[in-house]
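What you see is the complex with one protein chain gone and the rest in place.
Naming follows writing order (A and B), and every chain is counted from residue 1.
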Amino acid sequence: MQQNTLWYGADYNPEQWLDRPDILEQDIELMRKAHVNLVSLGIFSWTCLEPREGEFHMDWLAEAIDRLYAAGVCVDLATPSAARPAWLAQKYPQVRRVNADRVRQLYGERENHCYTSPVYREKVRRIDQELARRFGRHPAVVLWHISNEFNGECHCELCQQAFRDWLRARYGSLEAINRAWNTRFWSHEYTDFSQIESPAPHGERAMCGLLLDWKRFVSHQTVDFMKWERDSVREIVPEAKVCVNLMDRFDGFDHFEMAREIDVASWDSYPFWHRPGDTIEKTAISCAMMHDLMYSLKDRPFLMMENTPSFVNWHGVCKSKKPGVNLMTGLQAVAHGADGVLYFQWRQSRGACEKFHGAVVGHDGREDHRVFREAAQLGDVLRRIGRVAGARKKKQAAIVFDYDNLWALDRSMGPRNDGHGLWEEVERHYAALARLGVGADFLPPDGDPHGYALVIVPMLYLMREDLAGRLRAFVQGGGTLVVTMWSGVVDEHDLCYLGDAPHGLTDVLGVRRTEIVPMYDGETLRCVAAGGFPIAEAKAEALCEIAAPEGATPLMVYDEDYMKGAPAVARHAFGAGQAYYLAARFDEGFYLPFYRGLCKGRLAPAWPEPLPEGVLAVRRGAYVFLQNLSDAPVQLSQAALTPLETAIFEDDGSGAYKRLL
Amino acid sequence: MQQNTLWYGADYNPEQWLDRPDILEQDIELMRKAHVNLVSLGIFSWTCLEPREGEFHMDWLAEAIDRLYAAGVCVDLATPSAARPAWLAQKYPQVRRVNADRVRQLYGERENHCYTSPVYREKVRRIDQELARRFGRHPAVVLWHISNEFNGECHCELCQQAFRDWLRARYGSLEAINRAWNTRFWSHEYTDFSQIESPAPHGERAMCGLLLDWKRFVSHQTVDFMKWERDSVREIVPEAKVCVNLMDRFDGFDHFEMAREIDVASWDSYPFWHRPGDTIEKTAISCAMMHDLMYSLKDRPFLMMENTPSFVNWHGVCKSKKPGVNLMTGLQAVAHGADGVLYFQWRQSRGACEKFHGAVVGHDGREDHRVFREAAQLGDVLRRIGRVAGARKKKQAAIVFDYDNLWALDRSMGPRNDGHGLWEEVERHYAALARLGVGADFLPPDGDPHGYALVIVPMLYLMREDLAGRLRAFVQGGGTLVVTMWSGVVDEHDLCYLGDAPHGLTDVLGVRRTEIVPMYDGETLRCVAAGGFPIAEAKAEALCEIAAPEGATPLMVYDEDYMKGAPAVARHAFGAGQAYYLAARFDEGFYLPFYRGLCKGRLAPAWPEPLPEGVLAVRRGAYVFLQNLSDAPVQLSQAALTPLETAIFEDDGSGAYKRLL
Partner (left out) sequence: MQQNTLWYGADYNPEQWLDRPDILEQDIELMRKAHVNLVSLGIFSWTCLEPREGEFHMDWLAEAIDRLYAAGVCVDLATPSAARPAWLAQKYPQVRRVNADRVRQLYGERENHCYTSPVYREKVRRIDQELARRFGRHPAVVLWHISNEFNGECHCELCQQAFRDWLRARYGSLEAINRAWNTRFWSHEYTDFSQIESPAPHGERAMCGLLLDWKRFVSHQTVDFMKWERDSVREIVPEAKVCVNLMDRFDGFDHFEMAREIDVASWDSYPFWHRPGDTIEKTAISCAMMHDLMYSLKDRPFLMMENTPSFVNWHGVCKSKKPGVNLMTGLQAVAHGADGVLYFQWRQSRGACEKFHGAVVGHDGREDHRVFREAAQLGDVLRRIGRVAGARKKKQAAIVFDYDNLWALDRSMGPRNDGHGLWEEVERHYAALARLGVGADFLPPDGDPHGYALVIVPMLYLMREDLAGRLRAFVQGGGTLVVTMWSGVVDEHDLCYLGDAPHGLTDVLGVRRTEIVPMYDGETLRCVAAGGFPIAEAKAEALCEIAAPEGATPLMVYDEDYMKGAPAVARHAFGAGQAYYLAARFDEGFYLPFYRGLCKGRLAPAWPEPLPEGVLAVRRGAYVFLQNLSDAPVQLSQAALTPLETAIFEDDGSGAYKRLL
């Protein structure tokens, strides 16, 4: 987005302090001290901007922007659509969402408008365009923050009608819908479009095809609303760059679909730091996975739009980041491709439900506070490493991720209704790569595996026919493929494939699934090495497939119960490539040696020397970030790292590494 | 139902495959291979049979029946009322159920129609009679499957009115209702019938009499709806035999009341096989208890209408039956009185919420699949032991079971709102008899204890006056009676008896209850033998009664806390018989030696020689089934049994046992 500058800043809400000019002034002063150069402005300012219908008050915002710009702070200007004024909700009830129980919400909360409502769209367009006209060409405004954390769904009559229209467009006919949803099951065939209604706790929950298409429609409608806002702004300011702030492991819409329509991906990052039993390394890897997903959405740098400098207010127990963690997390984001690190929030609000969310400036307003000091330190570091901005990442490994699969899996009944744990499954593979210093991208189901050395397909229950084809070609052409249990079960309508499984890949993998054995929490099956495979033992859990080998070489086998001897891990040469089959989820200890062996000679780690446990290396362009996430100091050949310390090196191309930090 | 033939088959849904004649053909072929001779047809076929109101399409069903019959497969023809077409639900909203919160359901799911709605009754009658006219005299149709798994309740205005009419008929006057429900408590006296409403989360929950009568009304209305369908069919085919498929430990209606109105009892059997911590023997006994309840409902053979050849799709963790379990369970059902073993389902559906329920034929369509092979093996065995069909069981022991008691107990507040565990209580007694090879029937509250050697009354909180009289006479006449804690507390209106308790039985038992002491989960009271009773120690749990002995001889006493010395187990001679009093629920280890001692000399076990742990013997007519449910082979005098193996002997009357299997 910019050269040689990493963004640093926060959500900023001057509208809450208009009666306190001393505080507004102190804000500017403290921003300078913290090296802030970007703030998100106006996210929840609608009532201040339009206190009465059609009456716009924008001077306060103009003043804020001018004051910020004068202090060297740019603006990510928000459209205020995420929360509407009371007058609007009262005058136009249709803008308020209807819950799945078909009860319309009263006024309150936020991010709960109807995405379909023409009235809401019109009101949003009006204020977005007023903002665009007034501020769209202000040099401070470098980005547009469309609404906030889009989420949720509306079941009003307008949405029902829009859903039916969407279905009609997608399927052409009721007959095609009946076929796709297998409505003859339980005699649910539709004979008129008006019979179709969104899922409801007191209505339909049994037709998986309906449930899946409803998720797709909600995704479509959410993105469509975002496009409405984007286009409203661009009608006035055609060159406007837009972003939306996404959320961690959020399933409310297809993020790849959303990403196609925005300029910059960004996300709000709130890991559970310091949860008992979790190491900092584990939490950090879990967070890094989302960074890499964000990078993958547009295959380019993103923003960490929100994170807390200290604590959140909505965990069961809201732990503060311990000393050093904020610095480490800011640099970790940059390592994984962020071109900016922003906080929610600059200053704690005095009242209402988020007043105890952490902020750079707390209620005591002190700059000698640990949180402010550490935030200022990170600002200083980011200023010094600005040259990293814009650097791109190299393709190494890819993990196939399909939101349709997530939705379908969560809505399938059996074999394990206690949870499939797709994110957990993905994370086990990702974590091993992260520990090996191998970069991982997320590949959408319509993505191209070409260019990757390794493609991982974790629990791809819903596997589209065309993707199976591309995976086959990938292996044929020399690629290495890993496919896990419970893949290739259903097609894009959540209809089970008939015939052998995993559908489309049995010959690639050299195995055929015969049974799926779900395990209780804590229950495991012992697996042992076959034929000299270097992992002597592992524990299978969660979902354990039994497969008949059809050409594959078992590397590990089950060693218990009636599946004893069946392959737990198998390898199959196919074309010029190799396909690995993992029949189960395994204990966390399995994945690191498995991928170490698999990557050897195929994928170069980010850092040439072997790293001690807890030290992670991430490469971004010419830069390598080393972070010591253990609780002891470590000594590397070119750096000594205290706990939580980060070292940054620049690879000058000659194989020498120059230390930047 | 038939001579020398045990039924074997499954739910069959050809309507889901009408566009795949190859699959329909394969079905017939595989049924032959699996020795199938009965399928349930049409359970959810309404939209295929009547795609538009009044337009009937029955040719596809005619073809299916003909094709099946030609292959030697008979038909259990279903009425399709359990799930209605969308057009019907849309045109006649009154057919959709109203939940307890008084919100009418949207279209969706199944088994959720209003049992009162005249429109629904009329529409159901129409299609049932169309089916009866077309297929009622087809030689393949040997049974009618009325609707499916009746369950649930409707709170619409029509049902409210029907409830008031039912109350008026039952009580005659409001005054009688006020008295029966003790409405002066909390000033809830009714002065007009229109004030009476069904229980609601936002309405009445405090009047136990209302709660109990509502359950009775729902039971009545459910059975009444079934009768409406039955009679609709019989108007066309007077000789039609009907069954309904019941569910495990289901409390939605009085099963004895339902059973009076049908020809054949049947149930859908879905035990939690292979749950961690449960042995196969334990799960099998728990399942056997329901078989014996089913037999008791009409005192004659029943059908296992559904069970899975492999796994279900609705447990938290859907374990597959391990090798050998399906064969064992099929034969166990026959041992306990089933004349048929059927599955849900013949072939897995491709889509919708049950697509991962196990089936004889899976999505891969392979006959070399373990599940198909084991199903075919059972079919072969059932074919070979067809002579068992129709054999009756001898009266030995009876367990009194009253649905009114179940309902009242579940709706009483105190002494243990964390659950009374009536089914668990019943099962502890049942399991001991099962392990002793003693046959147990379930006796309804209006049943006759005459003819039994032993009658058990487990936690009969609600005890009708007349039953107490029959139990007294039973002991007087020489019977052996066991009564447990928390019996004889309330009358048929859930009004507490005034005076000594257990009401009507204090002199029979020779004890008088003084206190009831509920225990926390895991909390126990130590009990020890008194006067040489052979069980040295036991642990009392759940609910522990303190009683004053009035003639009974203590066999065990509490040995802790302030109830130390009070009787935990006592015996009393009354008339020519014996009455045993169990003051508490005891640990599972107590019951086997207790009943071994009690049965000795009174009740002959199914098999003459002592059986090793885990081996169960069940007698049905002249046949004795021995099943080895342990995980080791056992050697008996006349048979060696591998794990899960079943041996079947025929007693020729001379005391010699001829082995059939």
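Please note the rule applied: a residue touches a chain if its C-beta (ideal position, glycine included) is under 8 Å from a C-beta of that chain, and two chains touch if they have at least 3 such contacts.
In this text, all values refer to a predicted model and were calculated from it rather than measured experimentally.
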Among B:D165, B:E523 or B:E613, residue touching the chain not depicted: B:E523
Candidates B:G203, B:G316, B:G565 or B:G597 - the one touching the absent chain: B:G203
Among A:K241, A:R370 or A:K395, residue touching the chain not depicted: A:R370
Chain not shown: contacting residue from A:A64, A:A83, A:V426 or A:L598: A:A83
Hidden partner interface residues of chain A, rising order: 13, 15-16, 44-48, 51-52, 80, 83-87, 89-90, 99, 103-110, 275-276, 311-320, 322-323, 348-357, 363-365, 369-370
Touching residues on chain B - with respect to the absent chain: 101-102, 180-192, 194-195, 197, 199-200, 202-209, 412-418, 493-501, 514-515, 517-520, 522-523, 561-562
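The working rule: only the chains that are shown with their structure count from here on.
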Between chain B and chain A, distance of the C-alpha-averaged centres to the nearest whole Å: 49
